[in-house]
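Part of the complex only, each chain left as placed.
Chain lettering (A and B) follows the sequence in which the chains are written, and residue indices restart at 1 in each chain.
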Amino acid sequence: MLELTLNGEARRLEAPLTVASLLASLGLDTRKVAVERNEEIVPRSRYAETWLAPGDALEIVHFIGGG
Amino acid sequence: MDGMQPASPAGIEDDGWTVAGRRFRSRLVVGTGKYKDLPETAAAIEASGAEIVTVAVRRVNLSDPKSPMLQDYVDPKRWTYLPNTAGCHTAQEAVRTLRLAREAGGWNLVKLEVLGPPPFLYPDMAATFEAAEALIRDGFEVMVYCADDPVAAKRLEEMGCVAIMPLGAPIGSGLGLQNPAMLSILIEQASVPVLVDAGIGTASDAAIAMEIGCDAVLLNSAIAHARNPVLMARAMAAAVQAGRLAHLAGRMPRKMGADPSSPLTGLIR
């Protein structure tokens, strides 16, 4: 099991896990979001090879209406 | 030109503006916030004729990942998304937010705003300098929201910001340009585009901003909080064109005495 923080909330997930599989499991369209891992951007091209580790802090963001 | 369509975009195609090497015909940049829902957002933006829209970056709502997204209503292929840093009160937050925006969108033209505390959310210029420096070093093209401070504006320009965007009044106040004299000074000294950002309340405010020589106007609440956002979006499109044309035309001089518009000769007696 992996314990990590996702958008500020603690989550327990099945390990091993890549960013790509996480997004898939969450049902997110990778073309519409961006991912930060421990305050480092994870380039879209690396989702498949980026393995999550215990204690990782992830931010998954997208664009919303704003002025 | 066809007098029956005096304000049609066709008429002013030749008078677009350029920021960071990108050319735009519409001098109206609109925000995408504060609308009732996404369909209203889309309708108002369509009506505004804007080519650039500002957007915010926020956490995906993981409890409802399938909820409609802005992109589904405002096509990023048709409109240039300008990610902002609304809600950021430190340089660090702003830089981090825009790096995520760049990854999400794939471009590096951004709007930087680092704000002071509520309720006035006035730009924090010291933090804005710090963030602008970091972003430019990191390859971003920064359109920067700032105080109507000519010294700060000049410094941002010298740092390499691609557009200077002074506030016209407190954000969301709708008070209209509170300081046209100072804005004129900023415009006079700038060698990059100057946009009035924040404070516009109605069409004539936008026209005045263009008349004093702004390159474009950025607004959101004036449309989103109008009783009828779509009509106000059309009003703003026309107002920005009117102000730009008036600026190019060169207004008549003000006179104190009166001056009749009809000749005084040939009167019957």
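Methods note: a residue touches a chain if its C-beta (ideal position, glycine included) is under 8 Å from a C-beta of that chain, and two chains touch if they have at least 3 such contacts.
Note that the coordinates shown come from a computational prediction; the quantities given were computed from them, not determined experimentally.
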item	value
Whole-file subunit formula (labels as shown)	A x4, B x4
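Definition applied: only the chains that are shown with their structure count from here on.
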item	value
Chain centre separation in whole Å, for chain B relative to chain A (CA means)	33
Chain A partner contacts - residues on chain B that touch it in the complex	31-35, 38, 41, 54-60, 62, 65-66, 69-71, 81, 83-84, 86, 96, 99-101, 103-105, 171, 219-221, 224
Residues of chain A defined as touching chain B within the complex	6-9, 26-28, 32-36, 39, 41-44, 59-67
